[in-house]
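Here it is, the structure in full.
For this view, one protein chain was removed and the others were kept in their places.
Should a chain be cited, it is by its letter among A and B, assigned in written order, with residues numbered from 1 in that chain.
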Amino acid sequence: MEVIKNHLLPKIATIKKIIRETPNIISLQVALDDIEAMRNFIFEPGQVAQISVFGFGESTFVINSTPSNKDYLQFSVMKSGVNTTAIHNLSEGEKVGIRAPLGNWFPYKDMEGKNILFIGGGIGLAPLRPLIFHILENKEKYMKLTLLYAAKSPDDFCFKYDIDEWEKSKDIQLIQTIDNACYGWDKEVGLCPNVLEKMYPSSQNTIAVICGPPIMIKYTLEVLKKLDFEDDNIYTTLERRMKCGIGKCGRCNIGEKFVCVDGPVFSLRELSNISETFI
Amino acid sequence: MQQENSVEKKLKERIRDVFDDLELVIGYCQSKIPLKVNPLFIQRKEEIDDLIFDNLCINNLATYSYFLSNELKGKIGIVLKPCDTRSITQLISEELLNKDRVKSIVVGCAGILDYKKIVKEIGGLKIISADIKDEHIRIDTIDENFTLEAKNFYADKCYTCNIYDNPPYYDEFIENDSKLNIEPRKEYEDLDEFEKLSLEEINSFWDLQFSNCIRCYACRNICPLEVCRDKCIAQLDVPHWQSQKINSAEGKFFQLIRAFHLAGRCTECGECERVCPANIQLLKLMKKINKDVLKLFNYRPGFNLDEKPPLLTFKNVEKNIKEEELI
Partner (left out) sequence: MKTLTYIKKENLNTFLEKLNKNYDVFLPVQNKADGTINFESLDIVNDNNVINLKEKTRKSPKSLFFPPSENLFEFEYKKDIKKPDIMEIKLLESEKMISDETNSRKKVIFGIKPCDTMAVKCLDLVFGEGEKKDPYYIMKRKNTILISIGCSNVFPDCFCTSVGGNPFYFDYSDLGLIDMGQNLVIFKLSERDDLRKLLDECNEFFEEREINSDEEIEIKKIISESEKKCSSNWESVNAEDIALDMERKFSEEEMWKNITRKCISCAACTYVCPTCVCFNIGDEQTGMKGERYKCWDFCTNYYYTLEASGHNPREKIYQRYRNKINCKYNYFYKRNKNLYCVGCGRCIDVCPVGMDIREIVKHVRSLQK
């Protein structure tokens, strides 16, 4: 008899480490309890996972560790609902359930030989992180890399350990901005779209990858348009309320696309072909 | 197409007169389904012609008042039966509705037919076509034909109604030449049998009723007083009060939440029971609670604009509750 894989059954994993990113965001490093499965776990940058705290429910997060890391998977969790609060209350060594990998990923092969402009807002850097790592690991295949990272205040930047490294790195140019000036801040000040406009990056042979809160995406896209970026060369990754993660339960649709199977990564071209608005 | 009756004509004329002050008028129109009518939302004057008013107009259009008055800026006209005005009165008395935002256009009522009663009488058969003439309902189903006497198939509330030609609240009143002509019954008479049951029997009665609940929330959403539609604790994630499972235990839990939310507020329009796809006797529960509220607090919902519902307020000493005896 044909055995059908049960994609709704999570695998048990253990939290190896918890990193506090900002006052309400933590990152979890978790490893599947099945050592063999962990070693053979393959995912692509941009794919997501459903993390459950049994008794509370499941939520969707992007796997933000680098795909080449076979020791653990990293997720960043902002405290907002029942399940995310439950995750925040967990400590190292405790168990969660994982269903992964789900969804599609950034077409990094198509980006080879091009300049890449990463634009992240707040926790929106998380989906870009595995892509940035992957591209940095294969730097020779890509041209100039730029990262514009915006946050409300200096405290709201996640992944400070990465930022420190990227700041020193010659392979990637890092621009950080905060919404309002504050004492001791010597980098850019201003909203992401405004800073982007000031940067005036060339759209020539360049791909823009953008992720952040809906309002930031909306206005940043307008600037990218102004800068002559084509819809095919803009990628974003979307969030919707998800339950099953395998395209059955229906709720994460934007028009005829399901974010959980056709996404979460979309080019602006794909999105503009859908009548329903994605913001 | 039925012939226009005199009250319909008067109604249309009155609405034409007041239409310019209103952003929208809600009334009734023909439905393709026999023995049913549809709500009609009139935004242009020529649409007034589609209005009807007859003994099939069972929907309580007050349901739309709360949400529409929040959505629209202008004044809304609503065609109401005298019994429906109780819902409007209750909403105003609970400060959920601003009196000035709604124009109640009340039409004298000659009784309304209860679709479910008719369907039950003909054994659940699907009605292919029907017409009403001289107090007789003629019905065709696929194999059989029926002729029913209308006077036996009015909604329960009609048999105890004493406001059909003197609505307790209105902005415009259109008198109906035909009058309610049925044998009146005593209020809450139908509860007598029920109240004689033992606690076990009552429990098993409700267990059986609620085991059919599919949690479609039609009862909640059609209710003119349940304005909680999108904030209902039965569906809330944070805090997590109730499981989303659909089974008899959760169905019962949800229905009891509903009942308590409406205790002493329900205006007994019967919409919940009318819309229930599982045929649960929801109104019976509401009536029982309302009867108790009447006994304890001498309060009848939907008759007084200024009186607060007893369970939304409190007095230091309640006349009819002897707390010391309860201890």
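The rule is simple: a contact is a pair of C-beta atoms (placed from the backbone, for glycine too) under 8 Å apart; a residue touches a chain by one contact, two chains touch by 3 or more.
Computed from a predicted model, the values in this text were never measured in an experiment.
S.K.: I'd like the shown chains that the missing chain touches, ordered by label.
M.R.: When the entire complex is considered, the left-out chain reaches A, B.
S.K.: Of the listed residues B:Val18, B:Leu125 or B:Leu311, which contacts the missing chain in the full complex?
M.R.: Of the candidates B:Val18, B:Leu125 or B:Leu311, B:Leu125 is in touch with the missing chain.
S.K.: Just to verify: which one of A:Glu21, A:Glu58, A:Asp162 or A:Glu197 makes contact with the chain not shown?
M.R.: Of the listed residues, the one touching the omitted chain is A:Glu58.
S.K.: One chain is left out of this view; which of A:Arg39, A:Lys141, A:Arg241 or A:Arg269 touches it in the full complex?
M.R.: For the chain that is not drawn, the touching residue is A:Arg241.
S.K.: If the hidden chain were put back, which residues of chain B would touch it?
M.R.: Residues 31-34, 36-39, 41, 43, 59, 63-64, 119-120, 122-126, 128-129, 142-143, 214-218, 220-222, 229-230, 235-237, 243-247, 271, 274-275, 277, 279 of chain B touch the chain absent from view.
S.K.: Give me the chain A residues in contact with the hidden chain, please.
M.R.: These residues touch the chain not displayed: 1, 4-10, 12, 52, 54-59, 80-84, 91, 93-95, 97, 214, 239-241, 243-244, 246-251, 253-256, 261, 275-276.
The working rule: only the chains that are shown with their structure count from here on.
S.K.: Using the touch definition up top, name the residues of chain A that touch chain B in the complex.
M.R.: Residues 81-82 of chain A touch chain B in their complex.
S.K.: State the interface residues of chain B toward chain A in the complex, per the touch definition above.
M.R.: Residues 237-238, 240.
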